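Once you've had a glance at the structure underneath, I'll fire off some questions.
Here the complex is missing one protein chain, while the rest keep their positions.
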Amino acid sequence: MRLTSLIYRGTIVIAYTVMLLPVLLLVVTSFFRDAIIAFPPTGLSLEWYRNALTRDEFLSGFLVSVKVAAIATAIGVPTGTAAAMALVRSRLRFKAAITTFLLGPIIVPGIVAGIALYLSYLAVQNRLDMDIVGTLPGLIAAHVLLTIPWTVRVVISGLQGLDRSVEEAALNLGARPRAVFLRVTLPMMRPAIVAAAMFSFIQSFENLELTLLLVGPGMSTLPIAMMNYLEFQVDPTLAAVATLQIAVIAAMMLITDRYVKLSRIV
Amino acid sequence: MAKLVLPAGLLVLALLGVPMLLMLRYSFNSFDPLYLMKEAFTFGNYARAVVDPYYQKILLTTVAVALASTLLTTLLAYGPAYWLARMEGRWKSKLTILTMFPLLVGGVVRSAGYMALLSSDGLINATLRGLGLITVPLQLLYTPGAVVFATVGIVLPYMILTLASVIESIPRQVEDAAANLGARPGTAFIRVLMPLSLPGVLAGSTLVFILCMNAYATPLLLGGPQFQMMAPAVYDQFARASNWPFGAALAFLLLVVTVALTTLGSSVIARRYKAG
C-alpha cells in the first residue's frame, strides 16, 4: 500500500476512533458494578441507572435543557432565516458588516458572552427588581445567541445554492410574490431550515460555557448538572445519565433523518 | 425585504452588543474588597492581566493548547472529510449521522468518556497491564497531552463536517484531470484539492480555534488541578473571587487574543496560498 493511501486510511480510523470511543466507553461503563470506573469490572449492574433516575438534578436538567433548546430554536430559526434572506436577497447596505455582526456570537467565546450577559442581567435585575439570572427566560434569551448565528450561517449557504430561475418560473406562471415565497421559496429552503434548526438545537442543548453563570437553584441545564456532579465524584452514574441521553438523541436523529435526509443538508 | 434583518439584528444587539459594552465599562472600574466594584476609569485591570506572570502563563497555555489542537484537528480531519464528501448512496447518510452524533452528546459527556479512557484504571492502562507491558499505570490523565487529545476529539466533528461540505462542492473531474495529467494522489491532493478546499479549512479551523480558546470542561476535567486555562480562570473571577472589573478585563483579553489570532491566521493562510 502506498504511503498516501496509508495516511488516508489511517487518519479515518484514528479520527473516528478518537471521536466515538469515549461515547462508547461511557455506554459500556454505565453497566459496571464498581463505584470507581475500572477495567475490567468486577461485575455488572443496573444500580447506576436507578441512581441516575432518582437524582432529581438530572431529570430536571434534561427537561430544562430540552425546553430552553426548543424555545431558543423556535425564536432563533425564524428570525435568523429572515435575516439570512435579507442578507442574500435584498439590496441592503453594509451586508458584510451586518453578516459579521449576526455571526458575532459564534466568534465571541461563549464564556465571554456568558459573563457579559450575566453582568447585564444583574444590572437589569437591580433596576427592575425582578429575577433574570436563574430563570427560564434568562436562559432562553442567552441561548438565542447560539440559535441565531447558526441559523444565519446555515441558511445563507443554503440560499446561495438556490436556483433563482425556479422562483421566476413561479412568477411567470402567475404566482404573486407572496405565493412564490410560500409555495416555492420556503419549501425549497426546507432542507436548510431543518439543518439550521438541528444545529441550533444541538448548540443550545449541549452548551456549557455560555450558560455557566446564568443558572440558578432548580433551574440548571443538563450539561451543568453533569459538570457539577463530575467535579465531586466520578462514578458510573454519570455514564448512565449520558447513556440515557445518548439513546434519546439517537432516536431523535433517526426520526429527523426519516423526514429530511441529513446527508443532504450538511 | 431589508427590514427582515431587524428582529435578529436587534436581538443580537440587545443580548450581545449592549452587554459587551457594559462589560467593557466594568473592566475599567476598580475592585474594592468591601464594596466589590467601584466606579472608576483605570487601566489597572488590563495592566494586571497582561503583566501578572500567573495570568501570562494561563494565557500562553491556552493559546498553545488551542493552536496545537487546531493544527492536529485539521490534519486529522482531511481524510475523513474527503471520505464523507465522496461517499455515495445510503452509507453517506449513515456516516453523516455518525459524525454529527458526538456533537449532540456534548462536550461534558465526552470529556467524561476521555477520563474513562485515560485514567489509571482506564481502558488504555488496563489493556497495557493486561498485556503485561506495564505494572505501574502510566500517568495519562491530568496532563496537558490529555487536554489536547480530548479537545481534538471534541472539535473533530465540526472540522470534518465543514471541510466535507466544501470538498463536496469541488467537482470530482478536477481531481480526475489532475490524475490524468500524471499527478500521483499525494501530489494531486497538495496541488489541487488543498488549494480548492482552503475556504473550508479556514472556516473550520477558525471555528475550532475559537472553541478551543473557549474550552471549559475539558481542561477542568482532564487537566487536573494544576492545569489552568483561560475560560475556567475567567469564570473563577466571577463565581469565586467576585472581582468583576478584573474578570471583565480578563474576558476582554481572551476575546481580543482570540479574534486577533483568527484574523491573523486566516490572512496568513490565504496569502500564502495566493502567492503559491
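Chains: A and B, in written order; residue numbering restarts at 1 for each.
Note that a residue touches a chain if its C-beta (ideal position, glycine included) is under 8 Å from a C-beta of that chain, and two chains touch if they have at least 3 such contacts.
Note that contacts and distances are computed from a predicted model.
Enquirer: One chain is missing here; what is its name in UniProt, given the choices "ATP-binding cassette domain-containing protein", "ATP-dependent DNA helicase RecQ", "Sulfite reductase (NADPH) hemoprotein beta-component" or "Porin"?
Expert: "ATP-binding cassette domain-containing protein"
Enquirer: Taking the complete complex into account, which shown chains does the hidden chain touch?
Expert: Every shown chain touched by the left-out chain: A.
Enquirer: Which of A:13, A:36, A:136 or A:173 touches the chain that is not shown?
Expert: Checking each option in A:13, A:36, A:136 or A:173, the one touching the absent chain turns out to be A:173.
Enquirer: Determine which one of A:42, A:126 or A:165 touches the chain that has been left out.
Expert: A:165
Enquirer: Using the document's definition of touch, tell me which of A:53, A:103, A:188 or A:244 contacts the absent chain.
Expert: The missing chain is touched by A:188.
Enquirer: At which residues does subunit A meet the chain that is not included here?
Expert: Counting over the whole complex, subunit A touches the hidden chain at residues 163, 165-166, 168-176, 179, 183-184, 187-188, 190.
Everything below uses one rule, namely that only the chains that are shown with their structure count from here on.
Enquirer: Determine the centre-to-centre distance between subunit A and subunit B, using the mean Cα coordinates as centres, and give it in whole Å.
Expert: 16
Enquirer: Would you pull the subunit B residues touching subunit A in the complex into a rising list?
Expert: Going through subunit B, the ones touching subunit A are 1-5, 7-9, 11-12, 15-20, 22-23, 26, 75-80, 82-83, 92-93, 95-117, 119, 121-123, 125-127, 130, 149-150, 152-153, 156-157, 160-161, 164-165, 184-186, 189, 207, 210, 213-214, 216-217, 220-221, 230-231, 234-235, 238-239, 244, 247-248, 251-252, 254-255, 258-259, 262.
Enquirer: What residues of subunit A sit close enough to touch subunit B in their complex?
Expert: Interface residues on subunit A, with respect to subunit B: 2-5, 7-12, 14-16, 18-26, 29, 36-40, 75-76, 78-80, 82-83, 85-87, 89-92, 98, 101-102, 104-113, 115-120, 123, 141-142, 144-145, 148-149, 152, 157, 202, 205-206, 208-209, 212-213, 223, 226-227, 230-231, 234, 238-239, 242, 245-246, 249-250, 252-254, 257, 261-264, 266.
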